[in-house]
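Structure, as structure tokens:
In this view, the complex is presented without one of its protein chains, the others remaining in place.
Chain IDs A, B, C, D and E follow the sequence of writing; residue 1 opens each chain.
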């Protein structure tokens, strides 16, 4: 029997996820135009894999398939996996990544809404640990033609060193750590940099930013996470930069390079695996920013956001527990 | 009063039993240790020799290598922060080669322990990794037993090299602008070993004479 | 004087659907062929029946006497004959039956003698008692007896009259305020006096401009300090705590009542009923009910308490695709399983529902923790956490997360993109917790009684054993009486020795009985299992010769 | 060898003495845990757990002799609470100890009762009233539904009747999960 | 000074006993069902491990090394630790019977919590001095406690999840631990920066 309330707002998980996909489009467009158009192929591969994997698991578990597939959450995960991975990966890495995200992370915990970890980020971490070399081969923005990219993705010979370049973050790290260069010289010397972030990549950051604003306007995400993430990353990198400008890159560099903007609006904000209370969201996002910065600058991995997200995912139950908002009528009864 | 009495008594009793057990089992272990010590030492020597033979052909010297050594204190050039030994190979009393215990401190997983043989002519005899914590399957190719390329293991490229062929500034992996090969995705391990061998070579060149001159077992 | 308004967290804005039923004036519903007046007007208490079948009653006559502190009297809503005292379905989610007086109206609708009551002439207590005998209960939802809520006559700073009517579709309070503003204001003034308030505020959602205007006019004409305040339209602004918050800024603390903060809140209908009772001597026998939804003639009707819903519905002519009926609003109302349910004092609205108007919820998906529900919750709860625990039946944890601060307003379920019937989970958890509390009480009681019984048996056994022992010792002492003279030299009193011996024997005996007696043996373990088996399977063999 | 023995003996003496002393100094009496467990048990005193009443069962659990899933009246909920208290894994009710039944009370058919008082003696909570040779009745509010009185009755006049649902005991049902009901 | 800080950071995060060194897993899996017990176990382990590290250092440094008794290391360390554990057990049993019951078989098993032996052995192998050994023991046990608490938080939340039946219970817990150790790999290198 159905009980009250009998009326509902016309909202659905599907519409939420659709909005997220739409919001990703500016970024994806920038990606295609500026960096590597092959990303479209990857998105396609990932989408198909994700849907097939989800359908298969649901059938195995004897659960209705249609509603779960049509909620589009698997597609969001798949797209985010692709957008975090280098675009010229062989197709099977993408497939494997998506399978990890959907099967091992999402469905082992019971499917949508129940995974304590961000599926896309687990996929990234697993793959960078498993295939560190493949996962750190990024193409220089917009310098390889589509056919070559497609060859790389679909197999075929890989003369990697000839093709791949370091991402801005990677080059900065290697430059600063091993060749003793200063921030400025790294920025000037390399041909792959624009003013901030890598050349071409800052357009992606801008695209993601625009999409993020759309999500904010649609009230699909709240301001807490993006603001806390961006602000903390800026402040932490700013402190180091001010202390030693030659050794530490400026905040704008950190914000515009790597996956910072994608993370700020699309990854940190994953509702399922993130903190939920307003204060919790601030702590969660700020924590990610701090850890990500430390890993980027001092750690062993070129991009620390994925690990930072996982590490903060671990803390979510505690954060949520300790930041429960004061319930109506309990003001003052709590310190 | 009786409480204390029983407390003391119980303590004594348990202590007594504990002692009996301890004595019995310690005696057992001691006995075992005594019995096995010669065998263990022999095996260790043999192991060491096997390693040295890997980097230095057994025929190239005629002294008892393991007994002809210099104890190095903490030597940053060799990556030794607790000291180690430097063995001296001689042929008919003439210095033939030095075998260094060394370490590369900056491997991906921490220290990489090495033995490096340097000929009296400044040529590298060979390099072997004795212990490391590099990632299995990724960085462990520096150890020829784990290297998939069995015919031409990565570490083999150092044999016979000297500063005569490779200028010190070139003694780096290719990625850093040197001449040595590395495996993509695990540059760090290769870099660590390469740089460490370079440092050993430099050290050998500088201290060769002093090393051969020192009396055996002495510390430098 | 424009009061500063405050805000409450959350809330939602569903389509109001007020226009359907608010345009026509309140019409009197015709007399139904039969009235079923439940003796139980709320979950809290049931009245004692005062009539017998065959008895003739007049309108307003007492047919049930309130029982207990929370009882109020029940009255016949028209004149006629009592034809039966029979169970009838209740307007309650459970659909359970309750005892009701069935009256066959004689069509004359003949009142008892009505006399205005001068509440100023009597003591406060008498006035409150009078309201109780008039059956005045809150008409805003819970049906709580008004005389209780009027309290002890001091400490109330602000009286609030709730004209918010925040639920969609319902317009009975709106119409009442438009048409009988003066009576409401008069009722409010009486409440004001009785409760001893300093000011009276009437909160009305600003989507009811006519009602606000009418009430303002009435209040202006009225000597008492009654202030009409328009509040922003946002469900559930009419919730007591929310309204108090909006009008006064006071946040009623958890577990506390408004009175403890100097505020008390009554529905406009209650105020109206109080006016009728005091100035016209009329007990509460009718109320305004909105008929709306999927009907051809929506509107508001003055309906006698006890009118079956089905007879009432005929007035509005439900359309053919109607599939069920709701009582109350679409946010908090219940589905009426049985159309013979009578209108009660709190039944404010009947909505005919069709799949088009109230589509069945889309399939429930898992919660994605999007937080929409938390943003909508007026109680600042985290509904998805409550849901997560309730779904796992971890109700203790749900309680820790303040389950009982949930007012079941339904805002969370309204916004949930996963279409989770959140409130159902909360109701489930709440009733589970109540049930557990009942069980805990029962088990505590059982433990006490069990332990007492054990103690009693033990004592009886000991007494018996002591008696036996004493007897035995006595006889023995008698037997060896002469020889014992020297024996007792050690003790200065021979009697004492006797008693000591008896006690020692008793102890010994008690020891042996205990080990043989299953009921008092405390040792666990396998040794007791056969005892148990015997206790369960053939206890009469054992127990008959046990020293119970 | 000798040094080894001496060193180890020294260690052993010190530790052995310390432990021996501590085992006296910190000796524990009583077991407050039993009370906590007992508070969870439903106090039906029915003995279905294999122990003569709830308290003995509580003691057995505390001593590690009994498992936590032996009390049918406590049901799944009771097991869950015990598991929670003791930090153990939840496990379903052990089959050999019976199954969870709806709560019932005993009712004595007053026509048949011969007043033998056997049921009074059996009832662990004194929920049956009546004098010898007179008709007995069960006080429903006190009856825990343990069924212990059923067997002793020589004329089989005691029957267990499930408690009807009243407005006070009515519960909201667990919302149906129509989507994923298939396990 | 900063080397001491790195010892702690290294022990807590980078080379977390549970996730990187793979020590102490039995209590990690066994006592992490509830937050409170996790905290209790963490506290007990911290106490034992810190004390054990210090004592082990002293024994190694002043008894075993001077007399060339390195082969007694395992034995003497574990005996000392076992005694400390048993002492703790007796004290807890007296002062907090509930904690004692809850920690159940794990208190005696602290002895075989490999971390408790592994950490002192490691600190000998790493040639730490007394202060470093203490810090290393303390840091490792804090790392253990951290892992335990985070894990318990997640496991409490997992209670309500619709995990596939064969994975319910320990299997999913194990997999969760896997994701946690993956996450902790992110700290790699943070104890070595200049």
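Quick note on the criterion: contacts are C-beta pairs under 8 Å (C-beta built on N, C-alpha and C of every residue); 3 or more make two chains touch, one makes a residue touch a chain.
Throughout what follows, contacts and distances are computed from a predicted model.
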Hidden chain of the complex, named as in its UniProt record, picked from "Ion-translocating oxidoreductase complex subunit E", "Segregation and condensation protein B", "Sugar ABC transporter permease YjfF" or "3-oxoadipate CoA-transferase, beta subunit": "Ion-translocating oxidoreductase complex subunit E"
Contact partner of the left-out chain, one of D:19, D:61, D:82 or D:146: D:19
Those residues of chain D which, in the complete complex, touch the missing chain: 15-16, 19-20, 23
Residue numbers in chain E that touch the chain omitted from display: 19-20, 22-26, 28-30, 71-72, 74-75, 78-79, 82-83, 85-86, 105, 108-109, 111-114, 116-118, 121, 164-175, 177-179, 181-182, 185
Missing-chain contacts mapped onto chain A: 104, 126, 129-132, 134
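The definition used in the following text is that only the chains that are shown with their structure count from here on.
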Third chains touching both chain D and chain A: B, C, E
Pair joined by more contacting C-beta pairs (C-E or A-E): A-E
Chain A-chain C separation of Cα centroids, rounded to whole Å: 51
Between chain D and chain E, centroid-to-centroid distance (C-alpha), Å: 37
Distance between the centres, which are taken as Cα means, of chain D and chain C, whole angstrom: 33
Contacts with 2+ other chains: residues of chain B: 22, 26, 29
Multi-partner residues of chain D (at least 2 other chains): 4, 8, 11-12, 15, 19, 23, 25, 179-180, 183
Interfacial residue positions of chain C with respect to chain D in the complex: 40, 43, 90, 92-94, 96, 98, 363-365, 393, 421, 424-425, 427-428, 430-432, 434-436, 438-439, 442-447, 449-450, 452-453, 518-519, 521-525, 528-529, 531-532, 535-540, 543-544, 546, 548
Complex contact set, residues of chain E against chain A: 149-150, 153-154, 156-158, 160-164, 167, 172, 175-176, 179-180, 182-190, 193
Contact set on chain C toward chain E in their complex: 366, 388-389, 391-392, 394
